[in-house]
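The complex is shown incomplete by one protein chain, all other protein chains being positioned as in the whole.
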Amino acid sequence: MSAPLLALEKVSKSYGALQVTQGISLYVNEGETLGILGPNGAGKTTLFNLISGDVSVDQGSVILNGKNITTLAPHQRCRLGIGRSYQIPQPFGGMTVFENLVTAACFGAQETEAQAWQTAVEVLQQTGLEKFANKAAGSLTLLNRKRLELARALATRPCVLLLDEIAGGLAEHEASELVAELQRIKTRGVSMIWIEHVVHALLSVADRLLVINFGQQLAHGLPHQVMQDPEVRRVYMGLEV
Amino acid sequence: MIELLLQGVLLGGLYTLFALGLSLMFGVMRLTNTAHGDFIILAAFGALWLAALGLNPWLANVAVLPLAWGLGYCVQRYVLNQTLGKDPVPSLVVTFGLSIVIQNALLETFSADPRSIESHGLNTLSWALTDSLSVGVLPILILVIALLATLGLQWIFEKTRLGRAFRAVSDDPEIAELMGLRSKNIYALATAMAFVLIAVAGVLQGLRTTVAPADGPMLLLFAFEAVIMGGMGSFWGTLAGGMLLGVTQQLGFRFDPGWGVWAGHCVFLFLLLLRPQGLFPKTR
Amino acid sequence: MNHILENQFAVKRGHAYTGFLLVLAGLVVSGAASLPLWAESSWMHEFVQIACYFIFALMWNLLAGYGGMVSIGQQAFFGLGAYTMLILGNFWGVNPFVAIAIGGVVAGLVSIPVSRIAFRLQGGYFAIGTWVIAEVFRLSFSNLSLVGGGAGTTLTALRGIDKASRESWTYWIALLCVVASIAIVFVFLRSKRGLALLAIRDNPIAAESQGIAVGSMKLAVYVVAAFGAGLAGALYFVGNLRISPDAAFSVNWTAFAIFMVVIGGMGRIEGPLIGSLVFWLLSKFFSDFGAWYLMGLGALAIFTTTYFKQGLWGYAQQRWGWSLFPTQRRLVFLAGPKT
Partner (left out) sequence: MFPGDSNIVLHTRDLKAFYGDAQALFGIDFEIGKGQAIAIIGANGAGKSTFLKALAGLVKVQATAVNWKGQDIGGRLPSEIVRLGLALVPEGRRLFPSLSVQENLMMGSESQRKGPWSLERLFNLFPILQEKRHQPSTSLSGGQQQMVAIGRALMSNPELLLCDELSLGLAPLVIREIYNALPEITAEGMSVVLVEQDVSLAQQMTQRLYCLQEGRVSLQGISSLLSREQISQAYFGQ
């Protein structure tokens, strides 16, 4: 089994007395999708911050394509192929949707302006945002802002896509549309790590599941196995088994 | 060498007084008041103006303090509160505008020539410590007032309900509002208190030497350097920063009168490179 | 996966009237270039003055309006450019008109080490920190006897040229500097660097995570702004001949720049342009009121930034969508989006 595309080894982070992540290890292979589950406040978003470099690790290391990127700045990691999206959308509000994507393509994917236009149009097509191309990103509805988060991360031509609760708060038809889109991305060989609460959406895309609680790994394995684990159902779903 | 250090510490006392008001407004509201130095000069001219109206000079110097409290409260409540927020531009432009208005208003009413507040010989009185070493009474008085002011501010912030409100509003204005505090009033009180300190500094500066309408910016830079070198968020830090600035400038003056202030600026920039968080940063 | 072919979309960069504006601008500049042939010398001198204020304000706006860095110390580079020109002209026999460009370059280069200190501070603290740096420059030159110390000195290098041709050459150089600085800023903002700047201004953390090297981008803007300030400084004292540290490093340069940018409209190229015109008109009619005039400027700046935040051009852009210097990219699908 070749070395994983992205791996975290015993990563820990704490803020004062609050231990947010404790020695978590995970990996994702080429073209694979890793789903991450866990109750609120379990340290999931912090995990993404550690991968993208927005926050620096206390201990442990982040390996991309066998290369240790633990000390690299976020923009370097992005150019190496880590496509970041945020749980609470962070668009460049003063620019149009099209310009958001052109910016990501120019700097994330290191493309020329002409190439970036091409990339931006393709991504607009994929995420169904053509109608909003020239609208200011700040004026989009919540759903379209989430689509823009995904589109912008895609425009950086990542090899690993980090998705943070992108299906949260979506109506049923919107969630299934999103699932279809993610499956198309998957067929193009882009591996993904997806934090999500909408379990049924996650299950239809994820190849493996990792459940985190209280900053530690609780369960890991194939989706249906993990979902049967009583401990997972009790802690995460809260529904009496 | 002792004489030099002593002069430096005494000068540091004055710079501490310049800096405490700025430190208070930094700490509570993260507000950069570029007109800080001009308000110090305004206070000195205020005392002169009251004395000119026939008020007993010492009474005039004291009467400036309540006026400063009122002015500070109103400036914050009706002008500066609108400029607070993440974007530093509005508060910088507004305070910069105030600085221009104050300087030119003083220029118009008092003309450009420097003046000093009548001190009835206090500023020349000196006190012989040892046969070779004598020191001015006024500088000693300034140092004592600076120490008392630092002690007072630290006590208010740590021990009183108002101080607790200052710290809470500085930490998280939204949640302080949730507790029942009205952030706008708390900010105005903080600025009012800062303006009293500004007035004390202005009057003492007027007594000690001369003041002129265009002196404001230089005092702002000294206050700013003391606050940053001392480490933001602690008044003892501001005192330490003031002392360091005073001593550095004295060394510079002793080397060559032209390089005194220059030396102070350079030490500040050098320290900024080595310890941007300052000497006594509050761990927060 | 449907691949959009090149010809199925186009990206529009300007407005319908942009082409017309370009021609108009060409006419205005060539018309202005003919000024020395028929106008009095006082007009030309006045233009050089306002040109320097404008270039300085344009660069301050690039730094604050686009780069999000509010500096009250850009006069450090203004004075540095001026003194570089003076030293090259008086002592090394370099033609002052050439030394203007060198002054700008030197200011740009010096801004790199200076940024290592200045970037330690943020927001309001950066503003006053840069002011301290400017004071260090001012005091250093005041103590430099080579250039006449605090009292200052005069540019002697131009003594050989008669007054008339000196003034017309200075005027032409000023016109060239104005056009060049507008071009530099406009090209900079139209390029993808302009997009990066807007991204950093909107959300620095997100910008960094999408591949933008925020640190080096801010440095690039700081260097360009310093170059422009140095250029304006050298140009001003070629026109003025008399130079002193207090004049070259005066904080009034930044004060007037803030006034022009705030009144004209921050974060737009047209802002400083309109602002400097308004400033020129006000100074023509009111400057003999002296202190009252300056008080009026201060009060107007306070009022504008509190109640009329977007400034004159910002208001025009919001209301009528005007844009003299379009930098936006608009996508147009030619063959209609393929579903």
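Each chain carries a letter (A, B and C) given by its place in the written order, and its residues are counted from 1.
We adopt the following convention: a residue touches a chain if its C-beta (ideal position, glycine included) is under 8 Å from a C-beta of that chain, and two chains touch if they have at least 3 such contacts.
Treat the numbers as computed from the prediction; the structure is a model and nothing was measured.
K.L.:
What are the shown chains in contact with the chain that isn't displayed?
P.N.:
A, B
K.L.:
Any idea which of B:L59, B:L129, B:I175 or B:M218 touches the chain not displayed?
P.N.:
Within the whole complex, the residue contacting the unshown chain is B:I175.
K.L.:
Since one chain has been left out of the picture, which residues of chain B touch it in the full complex?
P.N.:
Against the missing chain, chain B presents residues 161, 164-165, 167-168, 170-172, 174-182, 282, 284.
K.L.:
List the residues of chain A that touch the chain left out of this view.
P.N.:
Touch set of chain A with respect to the missing chain: 16-18, 39-43, 87, 138-142, 145, 165, 168-172, 175, 197-200, 214, 235, 237-240.
Throughout what follows, only the chains that are shown with their structure count from here on.
K.L.:
Can the chain contact pattern be summarised as a line, a ring, a star, a complete graph, or none of these (other)?
P.N.:
Here the contact pattern is a line, an open path with two ends.
K.L.:
Which chain has its C-alpha centroid farthest away from the centroid of chain C?
P.N.:
Of all the other chains, the one whose centre lies farthest from chain C is A.
K.L.:
How many angstrom lie between the CA centroids of chain A and chain B, rounded to a whole number?
P.N.:
50
K.L.:
Using CA atom averages as chain centres, what separation in Å is found between chain A and chain C?
P.N.:
42
K.L.:
For chain B and chain C, what's the span in angstrom between their mean Cα positions?
P.N.:
That pair's centroid distance is 33 Å.
K.L.:
Sort out for me which residues of chain C touch chain A in the complex.
P.N.:
Residues 1-4, 6, 9, 11, 191-192, 195-196, 198-199, 201-203, 205-215, 328-331, 333, 337-338 of chain C touch chain A in their complex.
K.L.:
Which residues, counting only chain C, touch chain B once they are in their complex?
P.N.:
Touching chain B from chain C are residues 64, 70, 72, 116-117, 120-121, 123-125, 127-129, 131-133, 135-136, 139-140, 142-143, 251, 255, 258, 262, 266, 291-292, 294-295, 297-299, 301-302, 305-306, 309.
K.L.:
Which part of chain A faces chain C closely enough to touch in the complex?
P.N.:
Listed in rising order, the residues are 52-54, 73-75, 78-79, 84, 86, 90-96, 98-99, 102-104, 106-110, 113, 116-118, 120-122, 124-126, 130, 133-134, 152-153, 156, 184, 188.
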